[in-house]
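Each remark here refers to the structure printed beneath this line.
All protein chains of the complex are present and in place, except for one that has been dropped.
== chain A ==
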Amino acid sequence: MTHQPAAPAAAYLRNVNKFYGPFQALKDVSLDIPPGKVTCLIGPSGSGKSTLLRCINVLEDYDSGEVRIDDQLIGYETPGGKRMAPRRLREMRREIGMVFQQFNLWPHMTALQNVAEGLERVRGLSRAQAETRAREALAKVGLGDKEGNHPSHLSGGQQQRVAIARAIAMEPRIMLFDEPTSALDPELVGEVLGVMKQLAAEGMTMVVVTHEMGFAAHVADRVVFMERGEIVAVGSPRDVFDAPSDPRLASFLQGYRERNSLDF
C-alpha cells in the first residue's frame, strides 16, 4: 500500500475513514490512483469499494484523512478543517466524471440533452457548441443515431453508454465507474465494457468498481482488493488473480470461480 507509482498520482487517498453511525465503512484507507491507468476495485458486497469511489468526488463525505485530486484537497478546506465551499467543490467535481450502476440519466431529456446539459450549464458552452460536443461524445460510444431518444426508449446498455458519453463530454481528468455493468442484462455487458476498454486504451485515468473479474484481469493496470472497509491487497492483475498472497483474497476469488464455473 505504500507503493508509489513513478508518475505523481492523479488522485490519492491518505488514511481515509468513513463512518455510517457506529459502522466504519472505510478504515484508514490509503491509495494512489496512477494517471492514465485503470485501477479496478474488487471485493465482496459491503466491503467499501463504492464508498471509497464516492469519497473521491465527495458524493460521500469522508470523516477524516485526505482525498486529493491532482494534489488538491477535495471535500475540506484544509486536512481535518472546514468543509469545502460548495462553489469550490463544484469546480473540482467538473474534473471528475462518474458513471453509476443505475445509469441515472435524466428521464425527461433526450440522449443528446443528457450529454449537452452539463456542457451548457456547467462548462458554459452555447447551446450549439454543447450539442456539437455532445454529438461527438455520443458518436464515440456508438450512439450517434440515438441522440433523439429518451432514456425510456434505450436499452440498458445504450443508457449506460449515454451516461459514459455524458461524463466524457465534460473532458474529466479522472473517470469513476461504480459497478457500471451490474444492472445490465448479461448480453448487454459487452457493449459497455467495450466502450470502457476503448477509453482505457486512450489513456483515461479510470477507477472502476466491478464484479467483472474478466474486465479487471484484462483491462486493469492495478487491482485493489477490499474487504470490511480495508484495502487487503494491491497489485497487477497477474499478482492478484494468479498468485493471491492474502488468504481472504484467495477465498474471494475461489468463491467467484465456483459461482461462475459452467458446471450447472
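Observations on the structure shown:
Simple rule for what comes next: a residue touches a chain if its C-beta (ideal position, glycine included) is under 8 Å from a C-beta of that chain, and two chains touch if they have at least 3 such contacts; residues count from 1.
The criterion applied here is as follows: contacts and distances are computed from a predicted model.
According to its UniProt record, the chain left out of view corresponds to "Amino acid ABC transporter permease" among "Ring-1,2-phenylacetyl-CoA epoxidase subunit PaaC", "Aldehyde dehydrogenase family protein", "NADH-quinone oxidoreductase subunit K" or "Amino acid ABC transporter permease".
Residue-wise, the contact with the chain that is not shown comes from A:104, picked out of A:104, A:129 or A:155. Note that of A:18, A:93, A:133 or A:146, the residue touching the chain absent from this view is A:93. The residue touching the chain not shown here, chosen from A:74, A:170 or A:249, is A:170. As for the chain not pictured, it touches chain A at residues 57, 59, 86, 90-91, 93-94, 96-98, 100, 102, 104-108, 117-118, 121-122, 150, 152-153, 163, 166-167, 170.
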